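Here's a structure for you.
Only a single protein chain was left out; the remaining protein chains are all shown in position.
Chain naming follows the written order as A and B, and within any one chain the residues start at number 1.
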Amino acid sequence: MINGPNIRTEPMTVNIGPQHPSTHGVFRLRVTFDGEEILQVEPIFGYLHRGTEKLAEERNYTQVVTLTDRLDYVSSMINNQAYCLAVEKLLGVEAPMRGKYLRTLAAELQRIAAHLMGIGFILQDLGTLGTPLMYCFRSRERILDLFEMLCGARITVSYMRPGGVFFDAPPDFWPALEQFLRDFDEEYKELGQLILENEIVMVRTRGVSYLPLEAAINGSVSGPVLRASGLGWDWRKVEPYDAYDLVEFDVPVPPYNPAGGDNYDRFWVRVQEIRQSVRIIRQCAAQIEPGPVRAAVPLVLRPEPGAEAYGRVEASKGELAFYLVSDGGISPYRCKIRSPSLLNLTVTEHLLVGWKLADMIVTLGSVDINMGEVDR
Amino acid sequence: MYGLAMAKGLMVTLKNLTKKPFTVQYPEERLKQHPRFRGEEFVWYEERCTGCASCAKYCPLGIIKIVTSPSETAPAEGDKYRLEEFDIAINRCMFCGLCVEACPYDALFMGSGFEQGSYSRQDMVITIDELRQADKHPSTFYRPQLEAQEYDPRGGRPLDWRQVGRESWQWHQREKAGMRIAGRPAPGDGDPDGEGNQLSAPATGEG
Partner (left out) sequence: MNCVLGPDNILYDTVLFREVYNFVGQVLPCWLSWFVAGFVIIFLLVNAVLLGAAAFSWMERRLIGKFQNRLGPNRWGPFGLFQPIADMVKLLFKEDLTPGTADKLVFLAVPVAMVAPVMLMLAVVPFAKDTALANLNVGVLYILAVTSVTSIAIFMAGWSSNNRFALFGAARGVAVLISYEVPVVVSLLGVVMLAGSMSLADVVSAQTLPFIIVQPMAFFVFVAGTAAELNRTPFDMAEAESELIAGYHTEYSGIKFAMIQAAEFGGVMAASGVIVTLFLGGWEGPAAHWLGWLWFLLKTMAVAVGFIWVRATFPRLRIDQLLALAWKFLLPVSLINLLATALEIYFLRDASGVLTRGDLGIMTGINLALMAGCVFLFGSLVREKVRPVAPGLPPGVTPVILPARESPARDLPAGETD
């Protein structure tokens, strides 16, 4: 703060949100500024609280799948997957191979869609007038079309069921997927040309809002934010589920920097992960074989009383996990959701204090939170 | 470097300026919808419905209201109930399709519409009469037999109740005949034998 004998400045408290164009939902930050510089920041959330965990106790195991769609509504496939893995652990059943491949494929498509939105919104926060965002949406729209083919819905998919997926892909899905992957190569390249080395993006994001690995691990941060800090921790590699042990892919990690990962690293990790997801999808499409897609589990499930299970996946934003406890009834006794967005917010203060207002918006974009998941 | 990447970015936007727009002007032009699309206006075949209320039970939101009464024939032997009310409050519906998945007799189908905006909540409740009278354009969601027929709900002809079911529909007839039914899988569940879903030609009568 500039406090000379004649100049005195006064900190100013501003509420960024819950209605603000770039807080990614109804998120509120109470920020104290000195000029443009952030002195203090307090994230406040809960404006989108819908009581998902409590609602899950009122529904049977299959019905809860529809609730998971609405957690992180830009990556509902992955949410389905996490929940179904938890229920499968609870029951001790395993999905058939084709079901596993379909789940992997759908989850990776969803990861591309979610990362595209993440990238698009970082650039929107950087001040582009929506052009890269529109290009991202263009590709995402194609993915949603594929989802419509798979399960009849685009956003709230409810595609997966405990024991597999509810139905096989229609025959016209595979040529459409091929076509999408071909077109997407071109679009991805174009997006890279537009933004990846753009000087303005560079000066705005390089060296801004460092997150050291130590702080990230202490804050239970996961996903691209953690990997941007230099640790290649990805549950798909560390503890492979579904078909991830059968496909080859890399975990992109930027060169280690003791200061930590900056906004560009987080952005870069997402861009690179899209590439890896495309690799996984291609392998899934090549390896998948005919067969059943769903284990013989009924619609109404009754796990053993006292059984508990923790199913986790690497969601687009980090580690998403469902902890289920059964009391022998048809609905979970307890359903705890470990949502990556909420835990990634624990480092908010670390990321934001000392930087400027404009950086704050971009940093929030680079953490890529989703309020549906934060407030649950 | 030196603004070259920025120039590259300008070229990308310029290239896109010459491309055909990706969006369409909605009311005049529509995107192609996949037949599996889960839409509004549920399609219900009374002839196939036994009034078991599985759909109402599986609905996560409880928006399906079913009132039945025992029919004149022998209900204890597996005959169907008579439907008095079958209301679907689609203003609260989230189109998850669980009701369709749960229907053992292929009596309930998702529709394919998405344009049922209304000024009143009452208008959004589909009553049994509306369901009876509606044109039958069922979505192929969870009904592989329709996909096998390459049926397109939008623009296709209305389907009769005899054309939409699969063999499993006749199970309750068999139950009536005293056949053993224990351990049969729910229709549509992946069968553990790995034979895929056994689809038969559309049932043409009550076998």
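Throughout what follows, contacts are C-beta pairs under 8 Å (C-beta built on N, C-alpha and C of every residue); 3 or more make two chains touch, one makes a residue touch a chain.
Note that the structure is predicted; figures quoted are calculated from it, not measured.
Among the displayed chains, contact with the absent chain in the complete complex occurs for A, B.
Across A:147, A:264 or A:322, the single residue that touches the chain missing here is A:264.
Interface note for the absent chain: among A:97, A:196, A:211 or A:280, the touching residue is A:196.
Checked against the full complex, the candidates A:20, A:282, A:302 or A:336 give a single residue touching the omitted chain, namely A:20.
From the set A:138, A:154 or A:317, the residue in touch with the chain omitted from the display is A:138, counting the whole complex. Although one chain is not shown, part of subunit B still touches it, namely residues 1-3, 6, 9-10, 12-14, 16-17, 19, 21-25. Mapped onto subunit A, the footprint of the missing chain covers residues 12, 14, 20-22, 35-36, 123-131, 134-135, 138, 192, 194, 196-204, 206-207, 213-214, 217-218, 230-234, 237-239, 250-256, 258, 264-265, 268, 272, 275-276, 356-359, 361.
Quick note on the criterion: only the chains that are shown with their structure count from here on.
For the pair subunit A and subunit B, the distance between C-alpha centroids works out to 30 Å. For subunit B in complex with subunit A, the residues that touch the partner chain are 1, 3, 5-6, 8-9, 11-13, 15-16, 22, 33-34, 36-38, 58, 60, 94-98, 101-102, 110, 139, 141-142, 144, 147, 185-186, 188-194, 196-197.
Contacts from subunit A toward subunit B in the complex involve residues 59, 62-63, 65-67, 69, 96, 99, 131, 135, 138, 141, 145, 148-153, 156, 158, 163-164, 166-168, 170, 190, 193-195, 197-200, 290-299.
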